[in-house]
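Dropping the structure in here first, questions after.
Presenting chain A:
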Amino acid sequence: DGSASAGATRPRRGGVLRAAFPGAGAKETLDPHKQRQFVDIARHKAMFDKLVELGPTLRPVPRLARSWESSADSTVWRFRLREAVFHDGHRLEPEDVLYSLHRILDPHAADHLAANSLSALDLGGCRAVGKETVELRLKKPSAEFPSLLAVTGALIVRRGYRDPEKPVGTGAFRFASFQAGRSFSAHRFDDHWAGAPYLDELRILSAASEARNSAVQAGEIDYAHEMSPTFARLIEGNSRVALVSTPLSGVDGFALKTDRPPFDDPDAAMAVKLLVDRERLIEVISGNRAQPGNDLYGKGYAYYPSHLPQREQDLAQARRLARRSGLFNRRLTFYTSTVVEGFVNAAHLFADMAGEAGLRVEVVSGPPETYNTDQLTTGDIGNHRCGAMPIPTYISERLLDGSPQNASAWKHPDFDEDFVHAQGIKKETARTRAYGALQRTVRDEGGLVLWGHPDWLNAVSTTVHGVKPAPPNTDKWARFDAVWVD
Partner candidate 1 sequence: MSEHTAQPPPAQPAAPGSGRRAWTAGKKGTGGVVTTVAAAVLFAVPVLTALFGPLLAPLAEASGPGAPYALDGRHPLGTDGLGRDVLALLLRGGGSTLGSALGAVALAYLVGGAVGLAAAVSRHRWVDEMLMRPVEVVLPIPSLLVISLVGVGRHGNAWAVTMAVALVNTPVAARLVRAAALRAAAGPVAEAMRMQGESRLRVQLGYVGGSVLPVVAADVGTRVTGAVFTVAAANFLGLGMEPTAPDWGVTIAASREALLVQPWSVCAPAAMLLMFTVGLNLLGDRVLDRRDQLPPRGHRDRRARDRWTRVRRARVLPGARKEGRA
Partner candidate 2 sequence: MTRPLIEVRRLTAHAADGTALVRGVDLRMEAGRVTALVGPSGSGKTTTALALLGEAGAGVRLSGHVRVGETEVVGAHGITAHAAGVRGGTVAYLPQHPGNALNPARRIGAVLTELAALHAPSGGGRNASRALSRAALEQAQLPPERPVLRRFPHQFSGGQQQRVALAEVLACGPRALVLDEPGTGLDTVTRAALTRELARLARSGPAILLLSHDHAMVRALADDTVVLEAGRVTARGTPEAVLPAAPAPVTVRESGEDPDGGAKEHPEDSGEERPDGTPLLQARSLFAWHRRRGHNVLHDVSLRLRAGECVGVAGPSGSGKTTLARCLAGLHERLGGDLLLDGAPLPALVHRDREQKRRVQYVWQDVHDSFDPRRTVIDQVARTAVRLRGRTVDQAREEAGALLCEFGVPPRTAARPPGALSGGELQRAAFARAALARPDVLVCDEITSALDAETAERVLTHVEHLRTTRTAVLWISHDLRLMRRVADRLLVLDGGGLAEAGACARVLARPRSEATRRLLDAEERGQRRRTALPAEAGPHPMG
């Protein structure tokens, strides 16, 4: 299963593609540096390009940057640019890249999303080298810098870009119209550097899940993003709609707070890891559309230590460890929320499993709007979900002392040091080894119970071809350059 392009006709020019994404109302924006929602990202992807994108295994792949190289200490990076043209005919130059980076890191624009990841840039030290190359200097060494340029919101805009209402990019589609929370449309850009797309027009529409469900079945839209496993069951055998299912598109799990009792004791955390019934969770929460997790992030991605044995449920051992660490005497709080569909279900399912093993878990539900922040301080256990990103990014965002989303409160200075060190290793095999060791530590002692890697489900009308499975946030995801309709 997977791609809807199977048995496709020959690519054909022309036509309109109507793609629906979950909307975010007034929050939706045209400003590529403020993007936050999938629907924004999809829109911006049509109109803009990044220097670097992420490939299917979350390795950086060239986009506007044709190639790159770094100094020996990985502090100075040179990117050679493509011969790309903006929608207004202006040719892409290093100054555009520098302007974009300055704009992203503008201290007055607090809501530029990539600012955090790119804060390692030493803007003063960046410069153009000729007409084709841009040289970027970092404050501290990082062998992972190219993948940081692929983060959300790191799009390259035209020099002097100010009015978000008039977007000018190098993307495959030219802006036509936009209404926040409703619709967006863009036309084919014939001078696109990778060749013009097939579609005449791309419409990206916002709609809640109910509406996407029925609209894609009724043929009112051609592409529906983010569908549920129940929907997948519903359209089994439907000749008009096909499912594009992307395996390994992230991770589902639980986060145990390791900076306080009881989970500051690795035995207690291990007891929990051993008692969860991963199959049952996958069956219920992911509708059997997931692969079991091994308490490791990034299955199938670069740097994933795939040689480690799959962790299985072992109730006897779990009980032993629980008793030893005094888990039975405590009342555990599972702090959950409806922020993501399935969180509360998973929490209750977990509570049941834990209850069978003799643990007392109380599920408490918090406001979804601030869940991710609240979760950092509330409860002993929380939900954990993470989309696709490179493993080093994951570590830096979730497992370091200063990480903004350190849900398992994994705070170990030596771990942080090792990570910084690993990031600086230029040689890939050695770096892989170093990352592997770090991940292993977290798997055995950390507080992440990562039980599944769910499939990402999109629905596509059978008249649409060329939609490839790709994890969200990667290059081919929500990219409609190579899509055509009958």
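As a working rule, a contact is a pair of C-beta atoms (placed from the backbone, for glycine too) under 8 Å apart; a residue touches a chain by one contact, two chains touch by 3 or more; residues count from 1.
With respect to how the candidates were assembled, all candidates are chains of the complex that A comes from, given by their letters.
Owing to the predicted nature of the structure, the values given are computational and were not obtained by experimental measurement.
> For chain A in this complex, which listed candidate touches it: 1 or 2?
1
> For the complex, give me every residue of chain A touching candidate 1.
Counting only chain A, the residues touching candidate 1 are 209-210, 213, 228, 230-231, 233-234, 283-284, 287, 337-338, 344-345, 348-349, 363, 365-369.
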